[in-house]
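One structure, as structure tokens, below. Some questions next.
Entry: subunit A
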Amino acid sequence: MDIVIIGNSAAMVGAVEAIRKHDKTSNITVISDEKYHVYSRPLISYYLADTVTEEKMAYRSKDFYQKNNVKTILGTKAVSVDENKKTVILENGDLVKYDKLLIATGGKPFIPPIDGLDKKNIQTFIKLDEAKKLKSSIKPNSKAVIVGGGLIGFKAAEGLHALGADVTIVELADRILSTILDNESASIVTKRLLKDGIKIKVGTTIDKIVGEDYVKEVHLKNGEVLPTDILIFAIGVTPNTDVVKGTSIKINRGILVDRNMKTNVDDVYAAGDVAEGFDMLLNSNRVVPIWPNAYIQGETAGLNMIGIENTTNGIFPMNSIGYKDTYIITAGIINPPDESYDVMVKADLDKNTYKKIVLKENNIVGFILINDVDRAGIYTGLIREKIDVTPFRNQLLKDDFGYINFPKDLRKSKMLGQEVR
Partner candidate 1 sequence: MKKVYAKEEVCVGCKLCEVYCITSHSKYKDVLKAYKLDSTRPAPRIIIEEERPISFSLQCRHCDDAPCVKACITGAMQKDPETGVVTCDTDKCVGCWTCVLVCSFGAIVRDLNNKIASKCDLCAETGEPACVKNCPNEALVFTEGGI
Partner candidate 2 sequence: MSLNYLTPEFKVLRDYDRCINCKVCMRQCANEVHSYDEDLDKMIADDYKCVNCQRCVVMCPTHALTIIKHPQVFRENANWTYDAIRDIYRQAETGGVLLSAMGNDRPYPIYWDKMVINASQVTNPSIDPLREPMELKIFIGRKPDKIELDENLNVKTKMPPQLKLNFPIMFSAMSYGSISYNAHASLARAAKELGIYYNTGEGGLHKDFRKYGENTIVQVASGRFGVDREYLKTAAAVEIKIGQGAKPGIGGHLPGEKVSEDISETRMIPVGSDAISPAPHHDIYSIEDLSQLIYSLKEATDYKKPVGVKIAAVNNVAAIASGIARAGADYIAIDGFRGGTGAAPKRIRDNVGIPIEFAIASVDSRLRSEGIRHTISLVAAGSIRNSADIIKAIALGADAVYIGSAALIAIGCHMCQQCNTGKCNWGIATQDPNLVKRLNPEIGYKRLINLITAWGHEIQEMLGGMGINDIESLKGNRLMLRGIGMTQKELDILGILAAGE
């Protein structure tokens, strides 16, 4: 069997490792327009900040492809898919035949339609090449303007600040990290960034790009003018569905997949940032563009491609992110949309700690932890396994909340591998 994977990242590794656990013989071909050995995309900001070398960015060891008997076509873009002839068409005109296809093309940065995007010192920040370019162009005190205060903008700001740049984040929402934080928690994080001299403009966005070949300044909607040496767009990432445009493969925001990660077209699967899969909290499909999700979805796709029935469980948004000594872990639904949710909060603003738990009926559906993040995974587990928290609900916010607060049977079944009676 010929298995073809477009994309050379987390979802690909998830798929390959799952396939090779059971199937040593099928041919696997990986196609990517990036020329690199599989690397950890989230590490590009660490690379930028000089805390990680390029060498160490490898997500799997150098012999990964060889060991797993994977053929690679790197540095070559796939331009389209012919689902009837079961072929992938490459930019150089080559055709790659498949029996099973996994589309794991990830996301692409969203850039707003605005005049002046052709200037040389404008870029996005989701690829290693972009990190390299940024690193080479930045000098101490370079004035960097980052449009977008989401996860990527936040990480870019950290990296650039570490290199000595004068960083300004421009965010349209009323707070940074608006999808994963509420107002209180965002204020703790904001305070920390401000302390290091990172400037934050919220509630506004870019209006105009001014300059000749290079951006000289950026005008904001609120009238402010920011002198600019480098402009980075980090407004968001959208599923990179280009390669399937014009096919019968269904796309909503991302490529629509069922719980086996299969698209509406036979033998075509999608996983990772490009896929719009099942979110167990919303009980509907959505794009969950995070690394763990990409791996897990890739794994599920891989298994199903070789005929092993498997469904993804426990997909919902979750993030662990930080800025120096400020740690943020959040998951699930953190800003309840209506009255049917309960919220529990414990905050100590002097110590910059914040704990918020969102419940629906008797289950946790989301949480935000700032700084006090140890053992966060216990909450994640309670969400994932939909455990009824009624017996220990009033202890959830305790500083040292743990298994000791679980009912004995539950604790023992988990810790000792015993069945609950």
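In this section, a contact is a pair of C-beta atoms (placed from the backbone, for glycine too) under 8 Å apart; a residue touches a chain by one contact, two chains touch by 3 or more; residues count from 1.
Selection rule, in plain terms: all candidates are chains of the complex that A comes from, given by their letters.
Predicted model only: the values in this text are computed from it and were never measured.
Novice: Every candidate listed belongs to the same complex as subunit A; state which one touches it: 1 or 2.
Specialist: Only one candidate touches subunit A in this complex, namely 1.
Novice: Going by the contact rule at the top, pick out the subunit A residues touching candidate 1 in the complex.
Specialist: 14, 40, 42-43, 46, 51-52, 56-60, 291-292, 295-296, 299, 318-322, 327, 329, 331, 373-378, 380-382, 384-385, 400, 402-405, 414-418
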